[in-house]
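Each remark here refers to the structure printed beneath this line.
Other chains of the complex are left out, but the ones given are in their true place.
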Amino acid sequence: MRIENGTIVSHEPMGPDYRVLILKLPELAPLARPGQFVHLRIAQLHDAVLRRPFSIYKAEGSHLSILYKTVGRGTASMQDLRIDDPVNIVGPLGNGFPLDVPDTATPVLVAGGYGVAPLYFLAKRMKRRGVLFIGGAKAIDILLVDDFLELGWEVQVATDDGSLGVKGLVTAPLDAWLQTSLKGARPEFYACGPNGMLKAVGDRAIKGDWKAWLSLDRHMGCGVGACLACVQKVRLNGQETLARVCKDGPIFEARDVIWED
Amino acid sequence: MKPTLDITLAGIRMKNPVMVASGTFGYGPEYAELVDLNKLGAIVVKGISLEPWGGNRTPRMVEVPGGLINAIGLQNPGVKGFTEKYMPFLRNHDIAVIVNIWGKTIEEYTEVAARFDQVEGVHGLEINISCPNVKAGGSSFGTNLDSTAKLVAAVRARTRLPIIPKLAPNVSDIGAFAKVCEDNGADALSLINSFPAMAIDIETRKPVLANVSGGLSGPAIHPIAVKLVFEAAKAVKIPLIALGGITSAKDAIEFMIAGASAVAVGTANFTEPLTSLEVIDGIASYLARHKMKSVQDLVRSIRL
């Protein structure tokens, strides 16, 4: 964990709703592992007291990238960031995904919207290839498909409105695949997206006696485990307890998560 | 000559008057990779109760303009859990350790205080009589003069450690609360805690926080806190620790001029983890620029 003043190397749109921000962070970037996130201070938002968490999308040499969607006033004002602007970053934060997929397992990534960002970083660092299921509201929410194909991954797409891939939830193609294509292989899941999706993936993993690594999204205060804003009820060694998503997560194995809503 | 920053507050020696506030800096290890604890005046750890406590449901925090509302609900590992898990780490650092304590009854408060008397490395107790987030707990104490008096006297009787009641901001006459604490054996006072506050999601028409309301902290409350510190300083002689919306040395110096002997950085730790260190440096250069020999020359130096 470091605190570093980065500078913006590039800031480009990815379709109409998303942007990729590449930062020069020579100290911090080399420490990054897939599934970890950074906490970004939006300095021009004078009246904001909280940083904003973003998954690490790429970390190469001294460059670190995030892929973000504009959803509120913080991300809206991030759009004004220009090349060479300074950006203060705390990170890398959180535990990250386990990288050692068992030899016998097929990695299955399940992404919703910008959830694909950390999964792409994971896919790049993983020794094995597998299949990505990606879902979103519309075609414009389906990102990085070509990049995954280039890495040699299979990609299956679902959109709510059917504008790309199958129409419906991402669990539809996933279930179909699990029924038809497993052929004795054991899937190991890695998922990042909305809670409903995470829970659905977790349920399937538990039922099939497979592992599922879920990246949880919680509103955060400190990002380092100090404030207890981001807690999630989990089971640890058989005991119910409150885990800090920022520090003990954001990645949890499906069996450990106790969903309450 | 370099101005001296060290102070002795309620018998607690500190390298400088800059502390980190309860609930915003965990128990020490959380920020230790970013902030060298040995440079701080003191750490006030997150509120500890007799037994472990789970706190409120999520969402527990919401950002508002110039601040945030939190309703963590005082989640903590209890006296034993804290002592075993975190005191070895804290003892390994050269920093004054102030434990923030709370209870649902006077008995719980006093029992917690008594237990910390036995714990090596604890330098003082901050008594949270004012947390806006626990219904059973602190709030009722901190806004009533009688129960404040009783609580402070009861804790006083059970510990030899310096005790530092932390006052509620939502009172009409802070001076009276300060005085009643002083009269009942408080060694110093912390002021202030966060303000009862609330945010509503207008789309769902539900409160944003699971606990309905919480406590407002951050720059938004700073000018109110300065006034409360100024009023309390007129009412008592014991030293004051001021907090509320400090983001810079300027904010801290304002508090000290108004009457505080020390300050604590809270919410700003989230915004900018290095704030406390910047405040220390900023005070030092202010003193040098104003040719003051010691940080104590700042305390209560307001010119009316």
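All chains are identified by letter, namely A and B, in their written order; residue positions are counted from 1 within each chain.
Here, contacts are C-beta pairs under 8 Å (C-beta built on N, C-alpha and C of every residue); 3 or more make two chains touch, one makes a residue touch a chain.
Because the structure is predicted, anything quoted here is derived from the model rather than measured.
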Key: Whole-assembly formula, with each chain kind represented once in the display   = A x2, B x2
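As a working rule, only the chains that are shown with their structure count from here on.
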Task = Starting from the mean Cα coordinates of chain A and chain B, work out the distance between those two points in Å.
result = 36
Note = The chain A residues in contact with chain B across the complex are 1-3, 41, 47-51, 88, 90, 218-219, 221-232, 242, 247, 260
Query = Given the complex with chain A, which residues does chain B contribute to the contact?
reply = 23-26, 30-31, 33-34, 46, 54-55, 57-63, 65-68, 70, 72, 75, 218-219, 267-274
